[in-house]
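Complex shown without one protein chain; remaining protein chains in place.
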Amino acid sequence: MEVGKTKKKELVKIKSIPYKDFKNNDYLEEMVRELHENGVNVVVGALDEAINWGRGNSLWPLTFATSCCGIEFMSVGAARYDMARFGLEVARASPRQADFIMVAGTITDKMAPVLKRLYDQMADPKYVIAVGGCTISGGPFKHSYHVVKGIDQILPVDVFIPGCPPRPEAMLYGMMQLQRKVKLQRFFGDVNKKEVSEKEYEERMKRDMTANS
Amino acid sequence: MSVQNKISQQFPTAQIEEKSDRLIVSINAELLREMAVMLYNDKELRFDFMRSLTGMDWGEAGFGVVYHLESTEDIKRQLELKVVIPDRENPFIDTVSDLWKTALLNEREVYDYFGVIFIGHPDMRRLYLRSEWKGFPLRKDYVRAEGLDMTNEEPDDSTVTWYRDKNGVPRSRRYNLFESGEYVVNIGPQHPATHGVLRFRVSLEGEFLKKLDVHCGYIHRGVEKLCESMTYQQTISLTDRLDYLSSLQNRHALCMCVEKAMGLELSDRIQYIRTIMDELQRINSHLLFFATFCMDLGALTSFFYGFRDREKILDILEETTGGRLTMHYNVIGGVEEDIHPNFVKRVKELLAYLPYALEEYRKVFTENIIAKNRLIGVGHLSREDAISFGATGPTGRGSNWACDVRKRIPYGVYDKVDFKEIVRSECDSYARYLIRMDEIKESMRIIETLIDNIPEGNYREKTKAVIRVPEGSYYTAVEASRGEFGVYLESRGDKSPYRLKFRSTGLPLIAGIDTISRGEKIADLIAIGASLDYVVPDIDR
Partner (left out) sequence: MFDFSIVTSSIHAWLSEYLSQGLAIFVECVAVGIGILALYAIIAIIMIYMERKVCAAFQCRIGPVRVGPFGLFQLIADVIKMLIKEIIIISHSDKFLYNLAPYVVIVGSVLAFACLPISQGLEILDFNIGVFFFLAVSSIGVIGILLAGWSSNNKFSLIGAMRSGSQMISYELSIGLSVLTVVALAGTMQFSEIVAMQSSGWLLFKGHIPAVIAFVVYLIAANAECNRGPFDLPEAESELTAGFHTEYSGMHFGLFYVAEFVNLFIVSAFAATVFLGGWMPFHVSGLDGFNRIMDYIPGALWFFGKSFFLVWVLMWIKWTFPRLRVDQILQLEWKYLVPIGLVNLSIMALCAVFGWHF
């Protein structure tokens, strides 16, 4: 018996973001290049570059997942998608040793203080990726009484990865965007906590990096 | 004497209504205790399995609690007990948690949702929400207070219990769960082995576990309340996100419930597709179980093996449904799209491949001496306890309780296929593990039987754009990957449900975790938790 015989349907054309939009991954770099045209101190600049190369290529995630997106995050680490290729596989269970937190899954009112505390426990410099609709806006649970409508209310988010849940490829793309962003930050006098006061530091972390280059 | 006669003899005021699949008994709150004791103890009735416990807000009529009872001796004995609590200001009701232990957490849930206080319950705290939370969210007149409370939770181990004094007036008493001087360790909510955000307060004596207290609600998303403001077509999107590893099955349950209520007849093709999909999902879920189970026991490589093979199933599911995790495939009246032309071919390829994968798992983990030492005899759950806690699914079957909904109350085309219900009598973690491994094989057999015989027909029956379900209450269950997933729907004839309750597969499991793990070592707690295979968003809903 043939299966597809019942109703042959023509293939549905899926509307999506055009592929060329995914190809301008360098837009961050370009923006910074423009801003840097006046020149920076050579020594500091070179040192910064070396440090940022190291920081950008060595981002260790915190093992953190609350729901569906967590399973996809596990898939990213597993054999087919293998985030180890980018050196991202050293998932640390202790927040002290992690560099960024993938907030994978819905954050509820009860979880919000815990998440904030986890973030506070991480050592600087630290980053946040919001994965999935729930962390971006509350997603399908936006009207619930117990769901935080977007974790940007409580944490400074660096990268948003939309989806419900995002595909592993999307997560990889998001993590690579974070790598780009890290590589473009200035370590000295910017994300190095010791040089500025606590409050100013928080401010700077929240601000978009392109604003103070 | 029939069940009906017996009840009406003992309780003349009880209203009894007979339905095709169950008996509905409505009583007032005062009678509950007496009736519960009779239903549980009477030799001829012996309703020893509480399938579901639902809190209700019936507006003017007061609050209510609905108990779904079943006798494990005779599947035909099904009972829905509706209890009305007329007093809206001070809703009190007697506990039944000493008879059915599954009520321990379920009654706390009802208290959390509706503020109904259960007298005699040993631990009347909120289950999901923070203790400072104002109001009871599932009451129809609930308005959420503004703002987000960002203060840290204080570790508070005191709890409250209610009793009646000699005049019958309810009184409360506070006490501490842990004695002072106990070494209490907090595991979770952010902990690699809790499979999400579950929190345990564990009292340790060296490496041994003295007592365990479960805190849930860190991923409580208020799905049931959300459903009350959605149309039926919208509600089905939320079931995928409860137990995301049984998303197809969960949705099957809800769709089936609504279809049954509307009296919608489905074509055989739909039933076949749904059954095959359910079984694919079950294999998928059990492979993930294998992966995480091994990871929790420290065998990291096996984790990758499980995931590697799971991707193959996801490919098939993705081709037809378009999703990897939240599939959105079942809809009311059928399935979203017809199966992909490649579907049959690829499923057959998968069926040919899986035995090799299973053989590899056997070599690398099942037969491993360390794994056996870690699992055999660890985490004993007796049959009585399993029934009392309502721990269905592979956990219950590992405790020698044949509780498979596919056999008990067949749905889909399960009555047309020949498959074994795997039951083991060892009652330990290893049994629970082996059952899942064997169930993969049974699921493969089911798919093998069905895949070549998918009949022609509609893949989706016509339904109206706005669905209105006739007034009444409906309960449907499916066998999800980790147990009985039930949907209790009460409709008032509107376009959205009046109350929609999901019987969580995970809540009974964690209710029993204290009993299972007491006296074991802390490392065993991880093994036990992994072998129960709960999914936290399904517990918290």
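Residue numbering begins at 1 within each chain, and the chains themselves are lettered A and B in the order written.
As a working rule, a contact is a pair of C-beta atoms (placed from the backbone, for glycine too) under 8 Å apart; a residue touches a chain by one contact, two chains touch by 3 or more.
In this text the structure is predicted, and so the values were computed from the model without any measurement.
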{"item": "Touch partners, limited to displayed chains, of the chain removed from view", "value": "A, B"}
{"item": "Residue among B:193, B:500 or B:536 that touches the chain left out of view", "value": "B:193"}
{"item": "Hidden-chain contact residue, picked from the options B:75, B:370 or B:466", "value": "B:370"}
{"item": "Which residue of B:75, B:300, B:402 or B:466 touches the chain not shown here", "value": "B:300"}
{"item": "Chain B residues that touch the omitted chain in the full complex", "value": "183, 185-186, 191-193, 207, 294-301, 303-305, 308, 364-365, 368, 370-371, 373-374, 521-524, 526"}
{"item": "Chain A, residues in touch with the chain not shown (by the definition above)", "value": "50-51, 53-59, 79, 82, 84-87, 89-90, 92-94, 96-97, 99, 121, 123-125, 187, 192-193"}
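The working rule: only the chains that are shown with their structure count from here on.
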{"item": "Complex contact set, residues of chain B against chain A", "value": "128-130, 137, 142, 144, 148-153, 189-192, 196-197, 217-223, 225-226, 229, 237-238, 241, 244-245, 269, 288, 291, 303-304, 307-308, 311, 324-326, 338-341, 343-344, 452-459, 536-537"}
{"item": "Of all residues in chain A, those that touch chain B in their complex", "value": "1, 3-7, 9, 63-68, 70-72, 74-75, 78-80, 93, 95, 105-106, 108-114, 116-118, 140-141, 143-148, 153-154, 164-165, 167"}
